[in-house]
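Note that one protein chain of the assembly has been removed; the remaining protein chains are unaltered in position.
Showing subunit A:
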C-alpha cells in the first residue's frame, strides 16, 4: 500500500459519529451486526458517550464563528468541540500558554477564559444525563396513580 496523503483532512467526533450512523451503527450491539464491523461498533459506543452525541453542525459552525476573537489554533478548537470543557480548570490544559494568550484582568473586569467557558456552555449542547442519574430522578418523582378498576 502506498500512502498518498497521510493527513488529507480532519474530522470532529460528530462527523465520525454521523458517518457511522449513516452506515447503520446503533447503540444496540445486536442490531448493527450486518451493517458495520464489531470494531466500528466499539468506536460508535465510545463516541456516543462523548459530548458529540447530540451536537449539531449548526452549533459547531456557530461556535467556530464566535470563538474567532480568542485566536485559538485549529487543533485547540477541535479539542474543545470534542471535549466540551465546562469550567476553567478543564479548558486550561487544552490551550497552550493559556495565561499569556487569554487575558485575565480582574481590575478591568476582563476574563477571557471565563468568556470562552461561557461560550462553550451556551453554544455546544450538554451531553444527555447518564442512565444511572436518570434512574435516580425516576425514583424521586412520585409514581403515577394506578388505573382505577371499574
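Note that contacts are C-beta pairs under 8 Å (C-beta built on N, C-alpha and C of every residue); 3 or more make two chains touch, one makes a residue touch a chain; residues count from 1.
By definition in this document, contacts and distances are computed from a predicted model.
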Hidden chain of the complex, named as in its UniProt record, picked from "Signal peptidase complex subunit 3", "DNA-directed RNA polymerase subunit", "DNA replication complex GINS protein PSF3" or "Geranylgeranyl transferase type-2 subunit alpha": "DNA-directed RNA polymerase subunit"
Absent-chain interface as seen on subunit A, which is shown: 1-13, 16, 19-20, 23, 37, 39-40, 42-43, 45-46, 50, 71-76, 78-79, 82-83, 85-87, 89-94, 96-97
